[in-house]
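With one protein chain withheld, the remaining protein chains of the complex are depicted in position.
In order of appearance the chains are A and B, and numbering begins at 1 in each one.
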Amino acid sequence: MRKVLLASVAATALLGGAASAQQVSGDAVKIGVLTDLSGVYSDFGGAGAVEAARMAVQDFGGKVLGKTIEVISADHQNKADVAASKAREWYDTQGVDLITESLNSSVALAVSKVATEKKRMQIVTGAATSRLSNEDCGPYTIHYVYDTYALAQGTGAAVVKSGGDSWFFLTADYAFGHSLEKDTGDVVKAAGGKVLGAVRHPLSASDFSSFLLQAQSSGAKVVGLANAGTDTVNSIKAAFDFGLTPKQQLAGLLTLVTDVHGLGIEQAQGLFTTEAWYWDQNDETRAFAKRYFEKVKKMPNSNQAGVYSAVTNYLKAVQAANSDDSDAVVKQLKSMTINDMFTKNGKIRQDGLHVHDMYLFQVKAPKDSKYAWDYYKQVAVVPGEQAFQPLQASRCALVNKS
Amino acid sequence: MAARIGLFALVVLIGIAAPFLGLYPVLLMKLLCFALFACAFNLLIGFVGLLSFGHAMFFGSAAYAAGYAMRSWGFSPELGILLGVAVAALLGLVAGSLAIRRQGIYFAMITMALAQMVYFIALQAPFTGGEDGLQGIPRGNLFGVISLQSDLTLYYVVLAMVVAAWLFIARIVHSPFGQILKAIRENEPRAISLGYDTDRFKLIAFVLSAALAGLAGSLKALVLGFATLSDVYWATSGSVILMSLIGGIGTLTGPVIGAFVITGLENVLADRVGSWVTVVLGVIFVVSVLLFRQGLVGSLKRFWPSASRKPATAA
Partner (left out) sequence: MEIFGVPLVALASQLVLGLVNGSFYAMLSLGLAVIFGTLNIVNFAHGAFYMLGAFGAFFALSTLGLNYWVALIVVPLAVGLIGILVDRGLLQWLRGLDPLYGLLLTFGVSLILEGILRDAYGSSGRSYPRPPALNGVWNLGFMVLPISRAWVIGVSLVVCFTTWFVIERTKLGAYLRAATENPSLTQAFGVNVPLLVTLTFGFGVALAGLAGVLAASAVQITPLMGSNIIIAVFAVVVIGGMGSILGAILTGLGLGLIEGLTRVYYPEASATVVFVIMAIVLLVRPAGLFGRA
């Protein structure tokens, strides 16, 4: 009797633990938003990105090719293993056709491998590492909003031009930070400047003081912040704490409008930033931003707008290709011109990189900010061909070089 | 005894049939790896009486070693696993010799601190990939011939290995060596007075436990294709303690059930309640320590005395 009871307990535990049965759904188009819902990048992507995806589906009409469109989401807590497991489970058992957002860079790289293996699509908006269209490119992976190369070309070049010719990097110690440090260092050196050194900090560090002290003692004119999200905000706050500015200039290499909001315009003023999109650029962007603000209570940043655009264009591609088969949709996306509120004349290349215009902004001084979220003044347009790495230089295996 | 073998056969049969019952093989394999990890941990606490709060260091370091060997040196899976086990055993030797110098609570704290050191080393060492983790570990061909690409094939390989390891643990426990370990757990001074070098026995047990945890880690790296910092993080050490606790410390089947319950719970709840998973686990921990120290299997054993209990010897 006891044995049977034990066996049933074991069996129940086994069945109870394995909650999902194996099935592939063919009668809905499922889009998964894999993001950081609670951590250092939750403002960067997070719940706002999920909402943007839902808005895109709603605006498209909720159906494509007669099938309903579903949006699901999950929090990967910035852990690549959690994300990869989730992606695998989504592709295998939930019939997810597209995974999007996928910040941060480690997550994007891990999910890209799974996407290539399972032959399903992934459109990366939040992650920045340029490896996604170089060494780690995949036939089903599209890199949509920006990459570290473009950020370096924008902010890096601008800061060097304004006199910052010796740099010290404060780098987030993972794929993204390394990429950004390398790409920006290349720009600085190409412009005749010097890189004096770098210090690596763990992701989501709580105390930047000792790292900033090292930056201070390097004597560099510019402290390049090769990090993002709350890390950037805290680095800047700690820099003010230790009196780093104004002797040394801070360069936030990946700063979004939500970071400026978190920091406050007094401490952020004068910062250069390169973004793909800003809510206050034209009527179309303002209209979208207003609708988004009603739901999320914050203005959308370029990542969240990117999710909206990526999902919309994916659905358009599915419609035009008359199928949700990954090969067909990817082929369609790479032949379309992206033309919506996010960008005009965007082209998705062979290596999966979405080339479009980038913009160099500078954060306004408090006295110039007239209304809520009025943070940026546009300094320059960086055209797509200049912002992104030329196709011939790409180290992606999918590119056939003539 | 026959009933025990019958039960064991039944469980193995369920294991063999499981993928065809509609259960996701990758999840099943993860359950099996953690079950082995919990059994390895339980060997130390249940049968030697040593609470190691840092067992993740063996699990994780084996995962990194095996993963790196399979990915960058082209090792076939069985060689990779062997390397992982060897690395874990070696680490167990070093950590064990340091930790065994103290008893009880200090032992636990030392293992925790050593595991944290391994975590920081893993964070900074170039070959582990730091925050990115070690990704893209190939499945390869077992013994050079059997392709492990299919989830189903890999599942049976993992099932076989875990069952074999469990049988090995059962063998250790019921052997003369195991009896000495139990004697040390019950009353160490008496065991010393009987002439046993208890430190040496404790160290051997520690290394065995570490090696088995390493086996679990290497298998996990093979199954999921990556090794990350989570594998060496203190929370992983904590969760394997919880698995043993609620399953039943000192029983052979307890940790397996505990692992299934906890891993299954994490899987089911993670999407629905987010951070509250940690709270739920904490509550289970507290409740188990207060009311349920024998765990599921232990309590069942108490309420339904074993039919095969040996009769008390007459005076």
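Just a few scattered comments:
The criterion applied here is as follows: a contact is a pair of C-beta atoms (placed from the backbone, for glycine too) under 8 Å apart; a residue touches a chain by one contact, two chains touch by 3 or more.
The structure displayed is predicted, hence computed values, not measured ones.
Looking at B:L28, B:I110, B:L134 or B:M243, the residue that reaches the missing chain in the full complex is B:I110. Considering B:S72, B:S147, B:Q179 or B:T278, the position touching the chain not shown turns out to be B:T278 (whole complex). In the complete assembly, the contact with the undisplayed chain comes from A:N234, out of A:N234, A:T258 or A:S394. Looking at chain B, the residues touching the absent chain are 51, 53, 98, 101-102, 104-106, 108-110, 112-114, 116-117, 120-121, 123-124, 234-235, 238, 241, 245, 274-286, 288-290, 293. As for the chain not pictured, it touches chain A at residues 38-40, 42, 77, 199, 204, 206-207, 209-210, 213-214, 216-217, 229-230, 233-234, 237, 241-243.
The rule is short, and it goes like this: only the chains that are shown with their structure count from here on.
For the pair chain A and chain B, the distance between mean C-alpha positions equals 37 Å.
Residues of chain A touching chain B in their complex: 1-3, 5-7, 9-11, 13-22, 37-38, 74-75, 79-82, 84-85, 88-89, 92-93, 105-106, 109-110, 113, 173-175, 202-203. Taken together, the chain B residues at the contact with chain A in this complex read 3-4, 6-7, 10-11, 14, 18, 21-24, 26-28, 31, 123, 130-133, 135-136, 224-226, 228, 230, 253, 256-257, 260-261, 263-265, 267-268, 271, 274-275, 296-297, 300, 304, 306-307.
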